[in-house]
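With one protein chain held back, the other chains of the complex are shown just where they sit.
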Amino acid sequence: MVRRIKRKPVEELEHLVDSVLTPHNPPIACVKPGEVVEIETWSALTKVTNPVTGPVEIEGAEPGDTLSVEIVGIELPSEGKTAIIPGFGALEGWLRLMERRMKTCEIKDGVIFYQKDGGGTLKIEADPFIGTIGVSPEFEAINTLSPGRHGGNMDCPDVRPGNRLMLPVLRPGALFGLGDVHAVQGDGEVCGVAVEVDAVVTLKSDLEKGRKIDWPRVESPDEFMTIGSARPLEDAARIAFREMVDWMAHDYGWEREDAYMFLSLAARARIAQIVDPLYTVVVKLHKRYLGR
Amino acid sequence: MVRRIKRKPVEELEHLVDSVLTPHNPPIACVKPGEVVEIETWSALTKVTNPVTGPVEIEGAEPGDTLSVEIVGIELPSEGKTAIIPGFGALEGWLRLMERRMKTCEIKDGVIFYQKDGGGTLKIEADPFIGTIGVSPEFEAINTLSPGRHGGNMDCPDVRPGNRLMLPVLRPGALFGLGDVHAVQGDGEVCGVAVEVDAVVTLKSDLEKGRKIDWPRVESPDEFMTIGSARPLEDAARIAFREMVDWMAHDYGWEREDAYMFLSLAARARIAQIVDPLYTVVVKLHKRYLGR
Amino acid sequence: MVRRIKRKPVEELEHLVDSVLTPHNPPIACVKPGEVVEIETWSALTKVTNPVTGPVEIEGAEPGDTLSVEIVGIELPSEGKTAIIPGFGALEGWLRLMERRMKTCEIKDGVIFYQKDGGGTLKIEADPFIGTIGVSPEFEAINTLSPGRHGGNMDCPDVRPGNRLMLPVLRPGALFGLGDVHAVQGDGEVCGVAVEVDAVVTLKSDLEKGRKIDWPRVESPDEFMTIGSARPLEDAARIAFREMVDWMAHDYGWEREDAYMFLSLAARARIAQIVDPLYTVVVKLHKRYLGR
Partner (left out) sequence: MVRRIKRKPVEELEHLVDSVLTPHNPPIACVKPGEVVEIETWSALTKVTNPVTGPVEIEGAEPGDTLSVEIVGIELPSEGKTAIIPGFGALEGWLRLMERRMKTCEIKDGVIFYQKDGGGTLKIEADPFIGTIGVSPEFEAINTLSPGRHGGNMDCPDVRPGNRLMLPVLRPGALFGLGDVHAVQGDGEVCGVAVEVDAVVTLKSDLEKGRKIDWPRVESPDEFMTIGSARPLEDAARIAFREMVDWMAHDYGWEREDAYMFLSLAARARIAQIVDPLYTVVVKLHKRYLGR
């Protein structure tokens, strides 16, 4: 039977502990490499901002290793919430939002029901993923609203069941935390909010000892992906492309200039979000091109 | 039989005429709304930088109309060229390119053959599109290297056969020009060059009289798309999202705030290029969501 | 007696001719290197947007030369206008401007009188300069609202009497134009408008044959300055700093890395404007540091 890591009761959540990824927090659980666990997560729209469940320690993880997190499954609740929030979102200055609005969306059989203003319901296929997942930074306490080298609030729809996320281990034990599951999200997460849910996530965590990466990566059955976060957005893209060149060079023997030319013909680049403290871009390359 | 608009002989190309979109150039042909024409185009790697074939006048086009260009087909040659160029490309400062390199790629039966350094050939499926297509601006002469409201060097792979590009008419006759066909391109066009080809493009040009748009749009069989170009890249994305909100509001009766919330759940956003004088983002929405 | 180059009558101004810098316009006057001329300029708030007086041909100017323009004097009228314009300005999305407002400021004895809302008058010392001055680009027609390598709408208060502006010659005859005199402007020109005036500018134009520069430069009695224009703003600053390193290396024998270290201790950097199509930064270095 799979071990379940419970989230804190909502009344115990506090920003100082639950809205940061940091080496200051003691682990709430320790898992062995290769172990499958279920982790309960809070919605980003909870009492405190974007709380994460964690830190979870990975036995034997050391700085310089890579933490591998296979997303085995995500169990969605029967509803989620979305919102617009004045002062937040990519078009805020243009739309001149005056007040916060929230909508509740029913979720049933993998479909999300969106109630349109003025009547009518639109159905969106659920495509759940983990919005915030990251390791502890070396010495900072990073706000869970921010993405970065450590992962964090990447809001990247590719961190989804069937895929494997890789994160650099920066502290002994890795000390990862997660939350902010989205039942579905558009690229860019343009108003700043997706369909936000409490969830139960099943993960298989593993270690790649001695493999050092600089930024988060994802492997899907068909593709390799690199994730960069920065402002302005082109710098996020440059980081992700640079990381892909390095990956091709280091693991697949490409000349860097050749990899660069080739990505200009064959890469895919998706905007994950343009609303968080750093913006996030995912660059993808089909595995078919990486056979030696 | 379809009329063919010929490109200039290469020895007659000059920057002052062929590397700009401008009302200063006299039309080389006039087509009727609804007419199908073939247009010969030059590769961007020709004697002058990124030459366009044009201006082509659309009979009856007036500022405030929308020019509709259906891309019926693109005829590729048997080879294309790609390159890296010091001083150009998104990773130039990092890779520290010292010299220009060019590769010739064979194109056969819809497949592009890329010769990898150190041996081996990679096959990429051709996905040809028009890299540069735009109308004359109101009074400037805009370098064909730059995208903008007028279209131009958007390097957007969605301007492809089967899709329909919409451009705002800014001068009587629209005066559009095109060139820079790519046999295939990765998102971001990261090194600044795709598989560059001379080509013959078949277009059906039409007018939507009295329909005013502010930025280029694309319609595919399944999706509506808006294209924004700006620096930094997030501003390109903001333009494209804003245009999509306006489209939903104006043509499909959405409340703008509702459209904004919905795009945050259902939009797709692709980086077209991060190498030209302005950067380009495409935002997409599936048509299934736009029935009234 | 100084020759005077008249501006066009206002009713003859048109965007296609007067709101661009371009080789397409025939010169309205030809001056000899070293000649002093008076040039009448239009305010940016005239019938057409930001009209320039020109093109003025410099006898013997060839691409690869540097045009030197000493600003001998600026004659101000007895009033100027300032404005806020919805959709324009650096804080537009935050202030949510609903309508255009214009204020007229009396100018007398070198002082500008600003009428504060609610009563009271504030006196600002006039510090007039040329907001828009540039040469013809090689083959484009650049909107006079935009700055660039060619000069243009730099809105740089250092282009003022007593200083000398240097511009790269890109077309035979240089073909420069100017307008948009400001009686005074704050750094950043934050609302997008300064105290805009019609004016008469006295210039001494000269040539530095065979001296090639890439971006505009200014020399004051005490300082050397480089001007960069780009988006985002840090790229404008990078251009200006890079140009200063090149200047120090090329004309004063500095090692580039040494110049870089030294500027990190001794440069001044002012934001000229953050409201035009490209943003502008001026980097300054005191001449005392450049003796060999």
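Should a chain be cited, it is by its letter among A, B and C, assigned in written order, with residues numbered from 1 in that chain.
We adopt the following convention: a contact is a pair of C-beta atoms (placed from the backbone, for glycine too) under 8 Å apart; a residue touches a chain by one contact, two chains touch by 3 or more.
Everything numeric here is computed off the predicted structure, so don't read it as measured data.
Asks: Give the residue, chosen from C:48, C:97 or C:111, that touches the chain omitted from the document.
Replies: With C:48, C:97 or C:111 as choices, the missing chain is touched by C:97.
Asks: Looking at the whole complex, which of C:173, C:192 or C:277 touches the chain that is not displayed?
Replies: Considering the complete complex, C:192 is the one touching the chain left out.
Asks: Among B:55, B:186, B:232 or B:277, which residue is in touch with the absent chain?
Replies: B:232
Asks: Among C:39, C:76 or C:184, single out the residue that touches the unshown chain.
Replies: Counting the whole complex, the residue in contact with the absent chain is C:184.
Asks: Please give every residue of chain A in contact with the chain that is not shown.
Replies: That gives, for chain A, the contact residues 15-16, 19-20, 22-24, 138-143, 230-232, 235.
Asks: Which positions on chain C touch the chain that was left off?
Replies: Answer for chain C: residues 82-84, 89-91, 94-95, 97, 101, 103, 112, 114, 116-118, 122, 124, 184-195, 231-234, 237-238, 241-242, 245, 253-258, 260-271, 274, 279, 281, 283, 289 touch the chain left out.
Asks: Hey, which chain B residues sit against the chain that's not shown?
Replies: 92-94, 96, 232
The working rule: only the chains that are shown with their structure count from here on.
Asks: Hey, how far is the Cα centre of chain B from the one of chain C, in Å?
Replies: Taking the average C-alpha coordinate of chain B and of chain C, the gap between them is 34 Å.
Asks: Taking the mean of the CA coordinates per chain, how far is chain A from chain C in Å?
Replies: 47
Asks: Name the residues of chain B that each touch 2 or more other chains.
Replies: 231-232, in rising order.
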